[in-house]
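The next block holds one structure in the form of structure tokens; read it before the comments.
As you look at this complex, bear in mind that one protein chain is not there, while each of the others sits in place.
The letters A, B and C name the chains in turn, as written, and every chain counts its residues from 1.
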């Protein structure tokens, strides 16, 4: 038996096919979810993929948050459903208040696409168990609204609780406070990050690294062993 | 007040067909709409009466240079006449885009278009809508768009206006393309003062489909519905016609409409997904994108290519601005719209798919038995024309052309005679200046603003010689594209310049291990009314057609952009060529990075003393003169065959083609990409200067594992390609033995600091 | 029909690189004497019917939950004109 992992398509989602492919390569069963449906087909976990849902008009993720599917996901995430938000997915999670903070325009104001080095700070979440704490990985980064901000109190709290899940290495690409690339909720089931692990799962494609596969293998193991 | 106008129009002031027939002497603003007197006379002759305002609007846009190719047609004909034997061609010139067979049941469509003028006025939106337009073209062929490219030309890098134009254009291309989820896999950035008042923003797109999914722009089948879907129609891009509207509607005429359109990439993304789903269910009989000339173009082209006539109820078109006149609706270039011909039994399903994707779709008419395109406005007929006369039978000009009187003097001003570096120190300093010059410097600051990873199929992208995407995950079939065009070469000799553009793009594709199949082009020139420009155009098209015939790569389609000039000064003739290639297994691709210490570097091809139009002559002497490098297309073909075989048989680990900047530029790029240095030896019979800076065509440098050296040499020897061992991958500097060495770190900062220094 | 304007600005403590980019460009354009620039968003809402207290309360709620993200932004709502 394998796990069923859903990937949501909002209007304007771009990396849904890539996320489905990554799920498949990791050995789980990919399931497409549609923004207008309230139901999530009893999947065991959900990936909110990258892109520009609703054009990212107003603010990235602001409109998607109010979709029927998000109503269900927000409710179930609070009850423990594993959810991974990548890039636009991370933005949706902060707009939904499942994760703290907010995403703003990069400090240099440009879209940036590059291979990005990260440190996995928390290897105990549902999505990072296959990494070791402190492990350095490289995965593509590509966004224009990637600057993570939260107020000092929240940041201190995140640090204290080990909820900064990933940090940028070798140069902060967008002005994110404390070099934060991704965070987790307190329970470790909801994780969001700006870089794209789903683009780093095949040796020839993209930057030619497979450092991102661990996200998908982590969740698969957790679900299958559960 | 706005509806009032339309109502009053409907009540009788509307210029109906009946009214036009009854008022033959009414004055019409044909001149303001850009028509010539004889063109207006021809319209009257075709119709047997004066045109209505709406008809005049349609003819004037469709007969414009941009839509009718009236000055260029006589020369473009050659692309259809000098056709190489190439069984890859599935759909040729004339459709929205050509289609080639890439094997395994797949077909690929690709095309390059210009959006030069709008991008100067509003860089962000001009460039963005350029991407949007070309993507819809590809979509209209039935293909899923899989990648975009963007060949760009700007004025001098340090001119203040370039600081306005470049960042806006780059942000616009990124803003639109990134939001569509199309990886940007290639292009060019060239600076030259000749483009100061006239930047060139060309955009290309590649689409993939199965053979059976090819869709053509035609309306046939009496009773089939004409469905307009996508964005609402607004007053964008109809600058000229407002003249007409205000003539027709007296004082209540609308304010002057903007000539620039604003794009909505989100809407386009929905349009793509929606259209692909419609294709999957085989719901359309014909389809056309709305681009230049909007509905005028789409309806007349669809009807013209079909078997019957067409009837359109123009007042059903969903509007964003209810004050638009019928003429304006016909001309509007509002973005993100498509027009489909659908059999009645499929309409419901078609509409349901549009609803699923939040795309507005409207039944605006149907295919009729007759042969006329008839358009109605609140029940009254305002257009009754033979569609072919609008879409395909526009005027053609054989404009006078003449070799300009300055051409001889320009060629006589020989770059090979320019003073050369006298010492090794000077040579070293010129190398550093070259790799740091805006044209040769790294464009990463620009290309990093484009998403090159989305869709998860990108095998190669910038700064590689060509972009490559996988199109089948099982078999690893891939397609490759490179675009090139050197306006300096074309200025010195437009015939050779066009062939050099073709040769370079062809070589770039082959360097990655892919087989070049076919080309598209974007021909950017000055005013066709200038005989010197017309000569450049005639020479360049002749050169390109001859070159394609010899290389065996047909022209599948393209775009002509004329009137690129500021006052009397035309831009350099700039034919941009996009070559499409195919690779059976992307695992075999050859990257550009010299990454393996100890591997041998070989130079393939002949190096002559050829500096006319070179980067060196520009950077060191600010000079343009002489003749461009010699073209030998037979040699290009042989070089390509060697590069492809070597990749297939695993003989080479890296390859990089030589073009502007010569050998030292290529070696610098490959060393920086791999993070390894190189020791170079100047071959016998060449000066270090010529070895490093000459821009002889038909060359590439490859990195070979020692174990493959013999086999590789044997292969080249057997096929008669000259190869020279020029050094080895080694250390952390580039050393030219007996001359100088430069640390990679120094080269890196010289190469990478320039563009961000200018624009960040 | 009445127009209600919602202005949304980043909170003062949040870095505003867009405003800064404008400000940095000013000297190049020959402008000085501008000490600070902040860039925000302006929404113009055309409201059907009367803009009474109830309507304004709803627009305030709209601004708070949707038009602005109050983690990072402040907003103001004002009725602009009657037509």
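In this section, a residue touches a chain if its C-beta (ideal position, glycine included) is under 8 Å from a C-beta of that chain, and two chains touch if they have at least 3 such contacts.
The structure presented is a predicted model; accordingly, all values stated were derived computationally and were not measured.
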Shown chains that the omitted chain touches within the full complex: A, B, C
Of B:137, B:150, B:188 or B:236, the one touching the omitted chain in the full complex: B:236
Sole contact to the chain not displayed, among A:6, A:30 or A:55: A:55
Among B:261, B:325 or B:499, the residue in touch with the chain that has been omitted: B:261
Absent chain, residues of chain B that touch it: 121-122, 125, 231, 234-236, 254-255, 257-264, 266-267, 320-321, 334-335, 358
Chain C residues that touch the omitted chain in the full complex: 1, 7-9, 19, 22, 25-26, 29, 31, 33-49, 55, 58, 62, 65-67
Chain A, residues in touch with the chain not shown (by the definition above): 54-55, 57-58, 63, 66-67
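The rule is short, and it goes like this: only the chains that are shown with their structure count from here on.
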Gap in Å, rounded to a whole number, between the CA centres of chain B and chain A: 36
Chain B and chain C, separation of their C-alpha mean positions in angstrom: 40
For chain A paired with chain C, centre-to-centre distance based on mean C-alpha positions, whole Å: 30
For chain A, residues that touch 2 or more chains besides their own: 108
